[in-house]
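This is the structure, below, for whatever I ask next.
Of the protein chains in this complex, one is absent; all others appear in place.
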Amino acid sequence: MSMDLSVPETWRVKGPLYRLEAARCKTCGRIHYPPMPACPYCGSRDLERVTLPSEGVLESYSVVYAVPEGSRHKAPVLLGLVRLGRVRVVAEITDADPSELRTGMEVEAVLRRIRSDREAGIIRYGVMFRPKLKGGSRGG
Amino acid sequence: MEGRPEEKTGIHGWGVYVPRYRLPMSEIARVWGWAPEQASGLGMKEKAVAGPDEDSVTMGYEAARNALRRASIEASRVGAVFFGTESKPYAVKPSATIIAEALGITPATMASDLEFACRAASEGLRALIGMVASGLIEYGLVVGSDTAQANPGDVLEFTASSGAVAYIIGPREGAVAHFEGSYTYVTDTPDFWRRAHQPYPLHGEGFTGEPAYFHHIENAVKGLLAELGLKPSDFDYAVFHQPNGKFPLRIARRLGIPKEKVLPGLVTPVIGNTYNASALLGLARVLDIAKPGDRILVAPFGSGAGSDAYSIVVTDAIEERRGLAPLFDDYLERRKEIDYATYAKFRGILNVIK
Partner (left out) sequence: MEVYITGVGLTKVGRHFDLSLRELAARAAFEALDSARIDKVDAVVVASTLSYREAGQFDLAGHLAGALGLKGAQTLAMEAGDASGLAAVEAACSLIRAGSAERVLVVGVDKLTDYVSSRVYRDLQRLYEAEVQALYDIGHAGVAGLLARLYMERYGVGRDTLSYWPAMDHSHAKHNPYAMLPFAIDPAAVPRALKVAEPLTLLDSFPLGDGAAALVLESEPHGDARAKVVLATSAAGYPSFTMNEDPLAPESVGEVAARLREVTGIAPANVDVIELGDTFTSIGVILAESLGLSKPGRAAVDAMEGRFTLGGDGPVVNPSGGLKARGHPVGATGVYMVGELALQLSGEYPGLRVDGARRGLAVMASGDGSSAHLVLVEGVA
């Protein structure tokens, strides 16, 4: 019996992974994700937790064919550089064909299985982004 | 207000989720050598298939998020989360807590997963009505979500599909629809089961019909009508559990309800049987189009076996909430057709070394 994914870590990162919890620096006003103990822009430790918007814009993307072990079932992996307000997030894009992706397109956060530890270990859920659903403007 | 406990409660938000991928019936028939007419005999066109990064939790989460948006309440006011499924990602470890945590409902809440084949979510709904009516909780969330399994090559494979639905139940005041009454009818009837550690269910084929589906739904509905003093013609819509496209129309005919009142909530022909979502997803489709004052009959069913019947009346509040989240039809239009090989890969039917 062995486990590849840390159980306590899975538990610790729920905020950023489930709810896009980020940190806002009270000194320089900038927001970073995932939250760090000090601001990566100005070094201040005066931070507060904020939640990023769940909708944003795809600034860039890559269609990854050289996939890491354990991800062949979803190859090619679509990797996005997503702008959420003033913050950029790197995360997988889901529910899209490579040919559908365009820089500048609107995307929205969804909760997906990011990793699962083989057959019996822990499942790590977290945010991915998908092309904004038509009718999704109804969402807030 | 004295009276039935149901009358003190209502639906504050509803939300659905249907995955993007669709498997046409012709693909299943092609691969497994079924007669071409097999699927049309079940009233089926195609079924929704969860993607490789989806499961009943991720689908249930999205339906619940949509319901919460429509309810327009603080997540922390939800005092109970019931998750009905027969495709839990963890056999032991609640799925309800994952959804509750991701939505910000935790920690001051009840949360548990319920199992009663396709009817667990409906039992959760009825439990919430009681809990809200008693004042134990202010609001409750019930989620029905399944990535339904079927033994590849079994006739069940035509219908077993993926989807989710969720409701926020709360006080009658401010509800988009309020309950008038509810009735449950259960017996020990072994029409369909999945033994522990087995990946796929088995079923009694024709035995799933008369002694199971029809007997239980008919008695639940008749029980409800008797208690409320209503007759079938009092309802504007009727939604039944929909294991295929034919059974709901047949039970409606038997109860004297015209087809036109059933079709708006009959979603299985285009997305398949979403098990715990099934009838409740049909109800969501009806709420997407219903007008204030409409009375809806809903009767979910679960193998093993049991049925619940509810009478629901739509209120004026529905119009302003409808637009707060995507409709069933928005998800239906988001459609990517796949072949059987892709379906097999997505649903883990292929044997691979991990």
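Each chain gets a letter, A and B, in the order it is written, and its residues are counted from 1.
Here is the rule we use: contacts are C-beta pairs under 8 Å (C-beta built on N, C-alpha and C of every residue); 3 or more make two chains touch, one makes a residue touch a chain.
All of these numbers come straight from a predicted model, not from anything done at the bench.
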Visible contact partners (per top-of-document touch definition) of the missing chain: A
Contact partner of the left-out chain, one of A:17, A:84, A:107 or A:123: A:17
Touch list for subunit A against the chain that is not drawn: 9, 12-13, 16-17, 32-34, 40-41, 43, 59-72, 74, 76-77, 79-81, 88, 90-92, 98, 103, 114-115, 124, 126, 128
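One rule holds for everything that comes next: only the chains that are shown with their structure count from here on.
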Distance between the centres, which are taken as Cα means, of subunit B and subunit A, whole angstrom: 30
Complex interface listing, subunit A residues touching subunit B: 14, 18-19, 70, 73-74, 92, 94-95, 97, 110-114, 118-119, 123, 125, 128, 133-136, 138-140
Residues of subunit B touching subunit A in the complex: 19-20, 51-55, 57-58, 61-62, 66, 69, 89-90, 98, 101-102, 104, 323-327, 329-331, 333-334, 336, 345-346, 352, 354
